[in-house]
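Attaching a single structure in structure tokens format; questions to follow.
Here is chain A:
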Amino acid sequence: MTALVGTAMTGGYGGADILKGCTIAVEAGEIAVIVGPNGAGKSTAMKAMFGMLDLRAGTVLLNGDDISDLPPQQRVRRGMGFVPQTQNVFTSMTVEENLQMGGFIRGDDFSGTIEEIYRLFPVLREKRAQPAGELSGGQRQQVAVGRALMTQPKVLMLDEPTAGVSPIVMGELFDRIIDVAQTGIAILMVEQNAKQALQIADRGYVLVQGENRYTDSGAALLANPDVRRAFLGG
Partner candidate 1 sequence: MTKSAKTPGVVRQQIASLSPSQRNILLFAGMGLLLIIVGIVQSWNVAFSILNMCLISAIMALGVNIQWGYAGLFNVGIMGFAALGGLAAVVVSMPPVEAAWAAGGLGVVAGLAIGIVTLLVSMLIWRRGQGWGRWRYAVTGGVVVAGYVLMRMLIDPSTMAIEAVDSARTGYLGGLGLPIMLSWVVGGLFAAAAAWVVGKISLGLRADYLAIATLGISEIIIYVLKFEDWLSRGVKNVNGLPRPVPYEVDLQNNSWFVALAEDMNLPLVDASSLVVKICYALLFTVVLLAILWLSETALRSPWGRMMRAIRDNETAANAMGKNVTRQHLLVFVLGSAVIGIAGAMLVTLDGQFTPTSYQPLRFTFLIWVMVIAGGSGNNWGAVLGGFLIWFFWIEAEPIGLWFIDVLTSGLPPGHWLRLHLLESAAHTRLMTMGVILLLVLRFSPRGLIPEARR
Partner candidate 2 sequence: MESALNALILIGNYIVVPGLAYGCQLALGALGVTMIYAVLRFSNFGHGEIMSFGTMLVILATFALQSAGLSIAPLPTALLALPVGIIGAIGLCLLLDRYVYKFYRQQRASPVIYLIVSIGTMFIIGGLIRFIIGPQDRNFADGERFIVKASAFKANTGFSEGLAIKTAQGVTVLTTFAVVGLVFWFLNYTRTGKSMRAFADNEDLALLSGIDPDRVVRITWIITAVLATIAGTLYGLDKSYKPLVYLHLLLPIFAAAIVGGVGNPLGAIAGGFVIAFSELAITFAYKKVAGYLIGDGVLGDGLLQLLSTDYKFAVSFLILVVVLLVKPTGIFSGKTL
């Protein structure tokens, strides 16, 4: 069963539709990447799947359940995690407190989950007592991902996780994301750095003006001369 699928999503923020019937899906343990030019509705598509804007048409299914009408908080409870592009950590709180806040809605003991996250992101264990605001950009993103993982989501959504970090850090972050996917979590992310992102993607979506233009495996998209020319800079 597909972990998360948004079908024929149409809608926007009040005014004109930004999404025009676009469809995005991701399987458990897979990485799906949404790429496309500026203003194509990449982030909007992801926010729509997370319930941050009202869809005029289309459905969102999580493991086969229709969640189209649920608010974001409910979707978190159902097993979705979301990492916003900016302001995605509590800067004045320590790394460990950030993780605890990530697990806020869990009623059970989540120390085991924190341990797992430290195993995935060893640098966080080192910096556990430091305020997240004092970390480097790459480390901060790890905190942000870690925070979202605290609810043990089945689907993790990342909005441009590598925006503003150096290429080396980007590579490292992508490695971590692959590690996360290998734990069986479905990962959906929006990326500006299309070429690098498609290299780790099991599935890629090229959006243009709110519509699907190309959908294929990451490798296939990278090999497609049309895609290369139009979206990957040759």
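As a working rule, a residue touches a chain if its C-beta (ideal position, glycine included) is under 8 Å from a C-beta of that chain, and two chains touch if they have at least 3 such contacts; residues count from 1.
Quick note on selection: all candidates are chains of the complex that A comes from, given by their letters.
Not measured: the values here are computed from a predicted model.
A.B. asks: Sort out for me which candidate, 1 or 2, comes into contact with chain A in this complex.
C.D. replies: 2
A.B. asks: Please output the residues of chain A touching candidate 2 within their complex, sorted ascending.
C.D. replies: 72-73, 76-77, 82, 84, 87-93, 97, 100-102, 104-105, 147
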